[in-house]
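Here the structure is laid out as structure tokens; the discussion comes afterwards.
Shown here: the complex without one of its protein chains, the others still in place.
Right, chain A next:
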């Protein structure tokens, strides 16, 4: 009785409901016998991983679905022990090197070599190579990506890589040139609507067309999110109508509250208060970029048009700094301070 989103996940390329041409291409790739390294990228909730798993199934058959998790311990040069989880089947490994932060290079080097240097022993296997799926490839450090480069060529008889990323911007060019780029676009809203409709029908829920559209819109074309929201709404409400409120996630509710507070009062004391809120969000593992982005859109929606471009500009400015710096709270706070200042001086119609 898992959640809908996992229960209804398509398992084969044929079951995938949107981007049929992409599914076709993947299928032909899998059947060609010359499977390339892939760099699959697209926004969150677009179905990258689902597609990759379906492709793997196409490659190896149902064996890839028998997966387990290994917890491996790696030792860094500084003798620190890193715990690292590997999801694996007989035919493939799935790793998230970003889990170990800056030590991802160690993992990539050790693990990939280990896998690549061993040939497939199972003679019944459809393919001679193993596939290593690297999640969050865009979070790999430069070092780790550089470590991948040579491995990809040298051990290609035994190893194929599938990199999953949200965007290719963080992937170094040598890797991009060694992989086949596969873009998985976010589903359109109507795609989402039909997926929701399908889910609703399977569950036997009475659904509302309008609500589905609203969910699709609200989810930001993120199918996972849409499905989770969909389920969340049905979990909270006995009867669902067109007007049913879509409950925001807890963190978003807090960001909204923070935005309200910022707009209500602009003062150093309020900034102190906002800082506490931001800390709260950050400690609860909401990424700073998400916070900044959500906050910005909440704020922008409520300020005068003349200010909007300014707010966006500063938001982008500090978002960049979050990436450049190390203590994100400083930049978030600076953004709020900046906003308070420009908002106040706009309200007063004067400038210092």
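By definition in this document, contacts are C-beta pairs under 8 Å (C-beta built on N, C-alpha and C of every residue); 3 or more make two chains touch, one makes a residue touch a chain; residues count from 1.
The rule is short, and it goes like this: contacts and distances are computed from a predicted model.
S.K.: One chain is missing here; what is its name in UniProt, given the choices "DNA polymerase delta subunit 3", "NEDD8-activating enzyme E1 catalytic subunit", "Replication factor C subunit 1" or "Chromosome disjunction protein 3"?
M.R.: "Replication factor C subunit 1"
S.K.: With the full complex in mind, choose from A:6, A:21, A:34 or A:238 the residue touching the hidden chain.
M.R.: Checking each option in A:6, A:21, A:34 or A:238, the one touching the absent chain turns out to be A:6.
S.K.: Check each of A:172, A:263, A:303 or A:334 against the chain that is not shown and name the one that touches it.
M.R.: A:334
S.K.: Using the touch definition up top, pick the residue from A:16, A:90 or A:303 that touches the left-out chain.
M.R.: For the chain that is not drawn, the touching residue is A:90.
S.K.: Suppose we count only contacts with the excluded chain; which residues of chain A make the list?
M.R.: The missing chain touches chain A at positions 1-3, 5-6, 9, 44-45, 48-50, 53, 62-63, 65-77, 81, 85, 87-91, 96, 98-99, 106, 109-111, 114-115, 117-118, 121-122, 135-136, 222, 224-225, 228-229, 231-232, 235-236, 247, 249-251, 253-254, 257, 266-269, 271-272, 275, 279-287, 290, 318, 321, 324-327, 329-331, 333-334, 336-338, 340-341, 344-345, 348, 350, 352.
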